[in-house]
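A single protein chain has been removed from this complex, and every other one stays in its place.
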Amino acid sequence: MVNTRSINVGVLGATGTVGQRFILLLADHPYFKLHALGASARSAGRSYATATSWKQTQPIPDTIKELTVQPCSPEHFKDVEIVFSGLDADVAGDIEKAFRDANIAVFSNAKNYRRDPTVPLIVPLVNTSHLAVLPYQQSLLNPRPSRGFIVTNANCVATGCAVPLAALERAFGPLDAVMITTLQAISGAGYPGVPSMDIFDNVIPYIGGGEEDKLEWELSKILGTLADENGTAISEDQQAAAKGFALAPLRVSAACNRVPVLEGHTACISVRFQRRPPPVIEEVWAAFRDYTCEAQTLGCPTAPKKPLVVHEEQDRPQPRLDRDVQRGAGVRVGRVRPCPVMDVKFVVMANNVSIGAAASSIINAEVAVEKGVIIPP
Amino acid sequence: MVNTRSINVGVLGATGTVGQRFILLLADHPYFKLHALGASARSAGRSYATATSWKQTQPIPDTIKELTVQPCSPEHFKDVEIVFSGLDADVAGDIEKAFRDANIAVFSNAKNYRRDPTVPLIVPLVNTSHLAVLPYQQSLLNPRPSRGFIVTNANCVATGCAVPLAALERAFGPLDAVMITTLQAISGAGYPGVPSMDIFDNVIPYIGGGEEDKLEWELSKILGTLADENGTAISEDQQAAAKGFALAPLRVSAACNRVPVLEGHTACISVRFQRRPPPVIEEVWAAFRDYTCEAQTLGCPTAPKKPLVVHEEQDRPQPRLDRDVQRGAGVRVGRVRPCPVMDVKFVVMANNVSIGAAASSIINAEVAVEKGVIIPP
Amino acid sequence: MVNTRSINVGVLGATGTVGQRFILLLADHPYFKLHALGASARSAGRSYATATSWKQTQPIPDTIKELTVQPCSPEHFKDVEIVFSGLDADVAGDIEKAFRDANIAVFSNAKNYRRDPTVPLIVPLVNTSHLAVLPYQQSLLNPRPSRGFIVTNANCVATGCAVPLAALERAFGPLDAVMITTLQAISGAGYPGVPSMDIFDNVIPYIGGGEEDKLEWELSKILGTLADENGTAISEDQQAAAKGFALAPLRVSAACNRVPVLEGHTACISVRFQRRPPPVIEEVWAAFRDYTCEAQTLGCPTAPKKPLVVHEEQDRPQPRLDRDVQRGAGVRVGRVRPCPVMDVKFVVMANNVSIGAAASSIINAEVAVEKGVIIPP
Partner (left out) sequence: MVNTRSINVGVLGATGTVGQRFILLLADHPYFKLHALGASARSAGRSYATATSWKQTQPIPDTIKELTVQPCSPEHFKDVEIVFSGLDADVAGDIEKAFRDANIAVFSNAKNYRRDPTVPLIVPLVNTSHLAVLPYQQSLLNPRPSRGFIVTNANCVATGCAVPLAALERAFGPLDAVMITTLQAISGAGYPGVPSMDIFDNVIPYIGGGEEDKLEWELSKILGTLADENGTAISEDQQAAAKGFALAPLRVSAACNRVPVLEGHTACISVRFQRRPPPVIEEVWAAFRDYTCEAQTLGCPTAPKKPLVVHEEQDRPQPRLDRDVQRGAGVRVGRVRPCPVMDVKFVVMANNVSIGAAASSIINAEVAVEKGVIIPP
């Protein structure tokens, strides 16, 4: 099937680390056409090649080099249907709101609206059903936008953890408790980010900005369900009535560490199921292997062929060896084994700058297109 | 008080990584006199400086350079009271036994005898009371040695974890369950150890040789008690009747990772107490701060001034910044905070080649001297 | 133009680091069909996936996984026209000779035949004219093979250095002297190669195996010319008379260092021209920019679009950012500036495992096909 769609998109925060990834992923996209780049006033008016300090291992796409960077305000994005936001949290709040008000769909990597009760927090390999809240989000605005809304993706390490946890919930019912210890890459802190003198030959057992709290809280929203006006969980069949989200009841404890790795967040996870007796280990392996998601079945072009790639080798997944397969869009899991304290433990690894950031926003937008939430012109 | 003791000691496996640390720690020891070095047949007969591939940041002590390396058999260690063993596990079993039979006290870093029911497995900052089993160990041998015995120290990462757990048990009674995720340094694998192409810019979520099992099992022996002939726990007052050990009843779950750090193992630990309600966080901080141990109160020269150094900064301990303080002989703890799944979580860091290996054996021997288990000539 | 050729090829040393790169580069080659894999007796008889310890960031190609590994002797490579050798030097000599004797063309990454006066030492972006010696090489053998010969590529760091030096010689005539200081990646030492405890947070100012001598000597053969039976240089027009090589008269001084980088050798080079006055800096930039080579003009599929990519940014080329562009097949140069002692200095970076090893052999074979030295069946 030849894709004949063509949708103009823009990138906000185009000169930053996440912005650069958006550009690489969009440069040869089958139907999103990268049409406008926004950045801070300091960069605006310059060509992209001169405005950015490019840090990617692939060169700037030729078609992008000479694009003029615009200020991040909607009047410079007139022909654009969708913007992808890689903005820093200190400016993302107002700017993203302004784009929504200007009737542009915003898919944001920033944290500002993740806890907003009407904004979907979507890991595209997990809970794309949460898009169903968007009509309600629009209904609260005055004037009500016809096409403008905000969707956020999750914190980079929450994204990776959410996928195997969703696979377990789907196969075995609700989880009781989850223990997560992370080993997170330096690129998670952006650029210039972590000083080399801090992280060389070192582990920093703390990540600022409330990382542990984000991981604990965001998982409960991602693994939660649609809710009605009383906050009561409703099934996906009732999604027309969705007016928010019901948090998942699981308890999560996170310990977050920065390690000297460039890309790829690793997490060691132990899980306790509500179901007694819990599934046996072979069933858990199978649940991971069999997991599918809507982004994949809808054929979204940026979605990985397998949302969850299962490693049977006892020493995998590893960030350096596994982070770039399928352009980093899948999540890797391995070392499934019994936990003497909880029920089962395993290791997860996800590329924090691909599925953990830019790729998530783009797949979310692709799902929105496939489901008719965004209607191409 | 001037120390007028003088006890001749030897090092087995002197050319290896742990052997080199033994030499550095013993070179200026107040009463252990480094008298003989043993290594494999390939090294025997050569001067130490030519036989070893020295990898330490301090130079070989001048007094050691020209010592002739001996084969690892007791007839070459005639004037020696104590040997410290840094032997590899594939040869340690027979050699250490031969030295014990030759009436030499063996303090071993090898794993071979750690699970022997009559061999103390001692973390010197925790369970030096376990030396009380030595008379029983000797009583089983024929002929019964007057001075020969074997004492082992623990796995490098178990050593660091045992100290704060012991502090909690002493303050609050038995633990119910412990979850540990480790971030272990490459030096833990010896030399040549981990190939650089495996661990550069990477995490390996697996450590061979049964590391997770070792950590889980050894903690239950270290935190266990003396036992009588029926395996029933007895109090320290009854130590004359000690005929083995009773394992601690706690459940431990370990997830072990190799990270690109040279020295210093970090562990993220969550603990559930038996006691309900559990202690509050401030009490846990205090328990860590107040912890003392016998090696310290006896004034052992290699023992750290504080067995457990408490960091109040939110991003400490860190291996590179904290591993060399007090020659790496203390254990560092920080980030004490509530755990939403267990009761409390915190971060531990210990120098795997100092207190995690060579320093442990030496302090164990110092305690044995101070308690009269070893009587200087 | 659709390429309708199909030539069966094999890889010797297929389970090693260079062998793995051969496999990745050949897996989707337009006309070389990977038909047979050879490795040591220990691996022979097993499927490739089980015999190799795969260390690449791309997975093993599906078509290769189940191939049975063969012993490295010609009777197991019956339908093969060309073998690519990633063998270790301790076995490469006899094996490569046996394949040549069996009438198979050998393109070798091993050092064994590099100094053989009848074996071309070819950097495919520089001196493919040296293939003209092959008829003479064959003429010395009894029986004379019709299709068997040996071609070697150069040492990994010599390969990168040769390209800009060739560009300067072509533009400005012979060089008088070259000073090279290298900063070489750990992958240059193969696997397991450099122990992490040696190279973490360190520089090793020495590379074993005579690296500095190799670099100095190989450059003089690569930059040398065809010669007649007296060793006198002859022009390319006279190549039918080629009976060996005349070394280039330049003096080279090399200082080789190992640095903690995974892939990509960097070299700081200063050059003195014979020509006085020497070219000005702008002319040197232009010579680099304008450089072309036969592999490129012949349209070899593995050859880079530009043999020498010129970086104008003052802090480039850098190994991590620039090593993977064009699959690592091009050489990067930058920082061209006057040298107060010699004439001009600049920085070169080349991917040691791509153009510095496997890609060189493959492009050499492609050139041989394009020039009719190898005639497809």
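Per-chain residue numbering starts at 1, and chain names A, B and C are given in the order in which the chains are listed.
The criterion applied here is as follows: a residue touches a chain if its C-beta (ideal position, glycine included) is under 8 Å from a C-beta of that chain, and two chains touch if they have at least 3 such contacts.
This one's a predicted model, so the numbers in the text were calculated from it and none came from an experiment.
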item: Given C:92, C:189, C:226 or C:261, the one touching the chain that is not displayed; value: C:261
item: Which of C:60, C:183, C:325 or C:363 contacts the chain that the document leaves out; value: C:183
item: Residue of A:27, A:91, A:171 or A:262 in touch with the missing chain, whole complex considered; value: A:262
item: For chain C, the residues touching the chain missing from this view; value: 177-179, 181, 183, 200-206, 216, 251-253, 255, 257, 259-262, 264, 266, 268, 270, 272, 314-321, 334-335, 339-342, 345, 347, 349
item: Chain B residues that touch the omitted chain in the full complex; value: 55-59, 200-201, 320-321, 323-325
item: Residue ranges of chain A at the interface with the undisplayed chain; value: 17, 55, 186-187, 191-201, 260, 262
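Keep this in mind: only the chains that are shown with their structure count from here on.
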item: Innermost chain by mean C-alpha position; value: A
item: Chain at maximum distance from chain C, centres defined as averaged CA atoms; value: B
item: Chain A and chain C, separation of their C-alpha mean positions in angstrom; value: 42
item: Centre-to-centre distance between chain C and chain B (centres being mean Cα positions), rounded to whole Å; value: 50
item: Per-residue multi-chain contacts in chain B, two or more chains; value: 200-201, 260, 262
